[in-house]
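I'd like to ask some things about the structure below.
All protein chains of the complex are present and in place, except for one that has been dropped.
Naming follows writing order (A, B and C), and every chain is counted from residue 1.
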Amino acid sequence: MTGEDPYPPRRQVLIAEEGFSMDEAIEAVKRDDAGAVVAFIGTVRDDGIDSLHLETYKEAAEEELLAIREEALARFGLLEAVVIHRSGRLRIGDEIVIVACSAAHRREAFDGCRYILEELKRRASIWKKEVGPAGERWLEVGGDPAQARPGEERSHEERDGLEAG
Amino acid sequence: MTGEDPYPPRRQVLIAEEGFSMDEAIEAVKRDDAGAVVAFIGTVRDDGIDSLHLETYKEAAEEELLAIREEALARFGLLEAVVIHRSGRLRIGDEIVIVACSAAHRREAFDGCRYILEELKRRASIWKKEVGPAGERWLEVGGDPAQARPGEERSHEERDGLEAG
Amino acid sequence: MLIHVRAFASFREILGKEKDMDVDGGSTVGDLLDILASSHQGLGPAVFEEDGRVREYVIILRNRERIDSLEGLATVLEEGDEVAILPPVAGG
Partner (left out) sequence: MLIHVRAFASFREILGKEKDMDVDGGSTVGDLLDILASSHQGLGPAVFEEDGRVREYVIILRNRERIDSLEGLATVLEEGDEVAILPPVAGG
């Protein structure tokens, strides 16, 4: 198989300061040899908060997302994958993240999308702070409960439940 | 919990004669109490075919899709779900189907989306005919191999592989 | 009595998209399918197993209800009924 790559590299991972287009992310992974696209979109859920502040270590997060993307391509035979994650201040309903994956068949697309999402949550340098009527609170999965404000400590299970998505 | 339903019913399932907007389908399932949206998009894969003809028994298919949707809502706790399936003649890369689901968390959204897709393939009155250089061929999963043209018989596994998505 | 017959996909190519069939009063779904099979080559083997049962992935609807949930091939037809003959589906 020689000849030009019909799919030149695109922007594959991005920490975005502004809102992004879901359609563009999905279009970016479509290919003629793909029969399936799976997209996950995480949004800010109304948990009695006013806003969600996303802080990122942009360079490190993009580096990690690129590595996760490569792993998913190799492991699940994905044809394309795009990850866009917001930073900055978001309101209820705003999009936090999109993970869009294409594959020949549905199973790879579902499994690859899920893998990227789980690894992103675990490994990418991204932090969330809930801002609500009662004040501010960092969401730190697996973090030190002592970091939570008094009276706001929750078990890991409960804290996991707090994550959007 | 009384008061008006803040989410009035929308068009939830549709057999569409024309192309559809992925963005609109995704926007239609977003809700303030949802943190996760999963969308599956099936597209016509280039398998050496020229086009794919989709025939539907529209009334029966929409009825079945509505039933599948209700099952998924109840079983996976989905908050919203939209299914749009094309009929008519499609070319390589065209969208065949979108299944968009929202839920509080990612797991329900992934599982519910997958459930709807699998049941749709199994139960909805939709048929695909590949049109290629060698002629035409109905894709009938689990169907009678004798129905395939001579020299075109394939195992169920291989035939499953032919499905877009 | 008149029965409206609809067929889809490969069955449509054998039978035509829809037609009204005039059958005797008291006819069953099985009677109707036999009449159709005798006049349309290829329909019989496509719809029936060798033992006469409807093939696993073939669906027969009377008034948009599966005959499996009625009395199967023995379901008695009434004037104006619609019978739809569906080959194995493959959507998505």
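We take it that a contact is a pair of C-beta atoms (placed from the backbone, for glycine too) under 8 Å apart; a residue touches a chain by one contact, two chains touch by 3 or more.
A quick note: this is a predicted structure, and the numbers were derived from the prediction, not measured.
Shown chains touched by the undisplayed chain in the intact complex: A.
Interface note: of A:Arg31, A:Arg45, A:His85 or A:Arg106, the residue touching the hidden chain in the full complex is A:His85. Interface residues of chain A with the unshown chain, by the touch rule above, are 42, 54-57, 59-61, 63, 85, 96-97, 117, 120-129, 138-144, 146-147, 163-165.
Here, only the chains that are shown with their structure count from here on.
Chains that touch both chain A and chain C: B.
The mean-CA centres of chain A and chain C are about 50 angstrom from one another, to the nearest whole unit.
Rounded to whole angstrom, the centroid-to-centroid distance between chain B and chain C, based on C-alpha atoms, equals 26 Å.
Contacts with at least two other chains are made by residues 42, 117, 163-165 of chain B.
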